[in-house]
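Excluded from the complex is one protein chain; the other protein chains are retained at their positions.
So, chain A:
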């Protein structure tokens, strides 16, 4: 804070191994400090911070006022004691927080790392690492700072990192060093490395780095692909060396962990408004009393001057009135009690602890309990109206499990009869020692079928074990680890493994599997890789007997078209099965094979080569070649993979939506996957009236689609209201969901889906520039006037909206916002797919802005951080590896299902308690303070207090604080089970019913009424009364004691009425407070204290002489009765005539307890809701909704395999070969680039097709045909003889032509800019995880040539327009 800041860096220059040089620039060291104070600065800084709070300053101001004798109507300690208490409580809390920050800072700063100093590796603490140091990282170590990767133990300077802590992605990413440095293998070489890096100044962009390495008179471009960022973990790499570029606070991790936005709850805001009003009220009362004082002093006081002359500075009644105003401000300040804020904090803290302590939110799997990371938002949990949820990792576990399959028309895995006890899990070990023990399958008929040697079953699993791009790693015999590109693939291969077809290993040209215990090696002839248009992948293998066979798996719709006609019957059966699977929300794939004769193969591989070498439209030609061979296939069956939902997700969503909470899923996933998950977690149901899909590419089309959706809603709801339902079907242009493939391939889906609902999405615009409305809707009147929003509010019928990322970009534009909100909020469920993190935040902001509703965002990854931060409440899913979301969140727990407990139990209670607390708090302070106001009319407006000053000091902090705190912390209206059983109980929070301005005024009115009673009853009684010994009771001290006692008793009775849940603690606090009051009063009025401080304790003896009087007690009793009876009657009436649901539930509970026997579900209506939801779903089978196919990955991986690039040297016999391959592979990719840019391959001649002598028996052509193989005219033989091309060939001209998208968002926005025909974004249309990692791999390999910008786009939801364009051109 006090450190002088160096001027902002323009660029950063770092020279390796040269500390002196680097010190010139005063770069930040690697020591991080997140703490705010140290021992010396704590007090001043903390006090300074605290007095920035308006309330604290106000009380300080009061304190100063009280020091002016002419004004001081109260002793200074009446303010300073509570103020000191409040300040010290806050200070203690701040100090504790800071202590833990210190601790974690120390822990991080003292981590060890190995630094290369003067040629030798030395252990250093992290905090001592300097910019320019070279440090060595070992496997599984955290990266200490932002490093430039120099070399690693892996080939090509590759290394793998896990960036979970940084961005939440749990899969591994590849980083590669610049080629020149990757050769600097050992410390000695590195010690002499003196390259200088010039790069951008520190920033917080995780996916961008731009710099240049100058070394030995050469320049090397540096990109993000060369960087290891702090917070990452090194994986699968023995060790690597890196040069520290950014350290400590300059690292991207720290730059990203900015102070989280300070969040306030709506109650907070309301409270602040109310406090301001109360200030206004206070001033009004002050003015009234001052005017009164002026009048009184003029009329009466002036006459009374001889007995009481004015104080010296006062010379007329006006000045006296002025002083009186301030005096009354001091006296009446207790309407805004100083303890309000601190009490609120204490209550929230208590609620936070209850969340932390909740066993039912503890997840034993991850050993994590729920955590309230922010203690100030609890009551807002009871007011949530919108939940924005991430999908992967939040709703789903990101675990795919092989769930069901259909082999040759026979369905397996269908044993989930809910009535029977769950069947036993199959034990594969006796049958297959190589089985994966974690694999679950329950249907033993399938295993039997394998055992008896059913040919189809064997072929089925053989296909699964061959047709994939999984890599295996066998650490020891039988201990197989599969590294799958996508979890679906892993699940399939694992399934095959357990059923006896164990994929063991692969080389670029072979696949070795263990078939029923017998090792078999297949020659891999070609991989016809997956891409997003093909939606299928195939392999062509030659088995040891020499037979060539093509195995294909892919989306059923596409596969079925390519089957041999003789499969018709089987296809129908399988199709039925697929429909069933789809209805269950499973992800399906159809499997087929085709036998190829040697001649067919030869012919095809020739044409394939031709296609590969083509210079223009190579992609399309290759696709056509693939198309050619993938024909006349024989159907084997289908698989169904379950994208495992987190436990209890559908139930939670059902309950939350019953609680009137709208759930929006914002995911980076593909539309099909997202919709699929929407169905499986019951957000979307088949009994929904309609599901709209918005996937337009231009503003106009999005606007049109939104309007149509809305019109349709109105139409349907009108139709429904009019009793004629279902009359309108197949409404033109309303782009509702036909099947899983949603808005894209109008042509492609037509045939296969067998869907009843036809997909009627217009082919996406975004094709040739002026987008002609395709499949033209009936000429709509020039966009009908917007339906009034009132109409939209009472839409009946359940609708859902699915919107794509690119449409969302348009929908979020300023002029579309309102329209989007209008449409989306009329829907029960909204799914936004392919959204960027920024868009997630924008959507949240949109709802915050337009709906004034409380929003909650829940997610697990770094891509959710922005939305977690911008929502009112952010929830992070912990226990997974990523920690970014948790760090940014306000609450964290490890299972989505805990959300229901957090909201419906804790949130509801918190809200209830806070509201009751506030109501009571304002009440009791008004009752307390307003008595002074009334007394003012009797004491000449002289600002005389009614009570003893000690009573005023202690009233708020001792006599009445604990019971209300106990209520605020422990109160429950209904038990926790009930609030889950009756989600409707949540509604009062959303509607703000329990504490709002109206409730506030009621409390205030009640408080004022009480004060009137408390003043005038004792006044009327005491002014005439005497003791039985004749002494009058009308003296001031008796009056003060009587009123104070009556006040304490009345507010205690009131809290007793307000408390709905009397625990021991409540009893202790309520009775204790009363006891405390009397004890303290007797002590204060005791002789002892008076003898010591006669001027301070002049109430001596008042307590006993007053409280011994029956009249006094009769007065107190009368006042209490008059205060309480109306309240009691009012509450009783309210309960009797207009009971809230909570009252009803409570009543039922009470009755039930009394009868001691379960009275059936008397709340049929409410309960029924839950039931009907699930039933409705079970009955909704057989819809046309065809599930998403289980492909989540991306093309290009096949090539990676056939090139051998990603295989460990150890696992690959022919290392040299690998390098040669890799060169060709890289080149192919580069050429692909060139193809994009319409430039002819610059070095096609050098590019050797991959030879495959490796596998011996294979004809030379085989591998070259793999995927995008860079096939050339050059004969194969010639190719193999060409010397390997240096992989490090530097292409001086970066071949990018797209504007380098710096952030995903801009990429999305670029969609229209990029001419679709010219760009083929590699796998631009595939979802999250793998996309990114593969993108990284590619980037790693050619990114440093300066093409990084191009591929970085692939990590973001790419432009599907491109893909679709291609399909059109087909």
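The criterion applied here is as follows: contacts are C-beta pairs under 8 Å (C-beta built on N, C-alpha and C of every residue); 3 or more make two chains touch, one makes a residue touch a chain; residues count from 1.
By definition in this document, contacts and distances are computed from a predicted model.
Missing from the rendering is one chain, named in UniProt as "Cell cycle control protein" (options: "U6 snRNA-associated Sm-like protein LSm2", "Glutamyl-tRNA(Gln) amidotransferase subunit C, mitochondrial", "TBC1 domain family member 19 isoform 1" or "Cell cycle control protein"). Interface note: of A:52, A:123, A:364 or A:476, the residue touching the hidden chain in the full complex is A:364. Contact with the chain that does not appear here is found for just one residue of A:41, A:88, A:140 or A:1087, A:1087. Note on the undisplayed chain: of the listed residues A:33, A:68, A:308 or A:818, the one touching it is A:308. Interface note for the absent chain: among A:19, A:425, A:547 or A:1131, the touching residue is A:1131. Among A:52, A:123, A:476 or A:1028, the one in contact with the hidden chain is A:1028. For chain A, the residues touching the chain absent from view are 73, 300, 303-304, 306-309, 311, 327, 353-354, 356-359, 362, 364-365, 367-369, 938-940, 942-945, 970, 972, 976, 1017, 1019-1040, 1060-1066, 1087, 1090-1091, 1094-1095, 1098, 1100-1101, 1104-1105, 1109-1111, 1114-1115, 1118, 1121-1122, 1125, 1128-1129, 1131-1133, 1135-1139, 1141, 1143-1144, 1146-1151, 1162-1163, 1165-1166.
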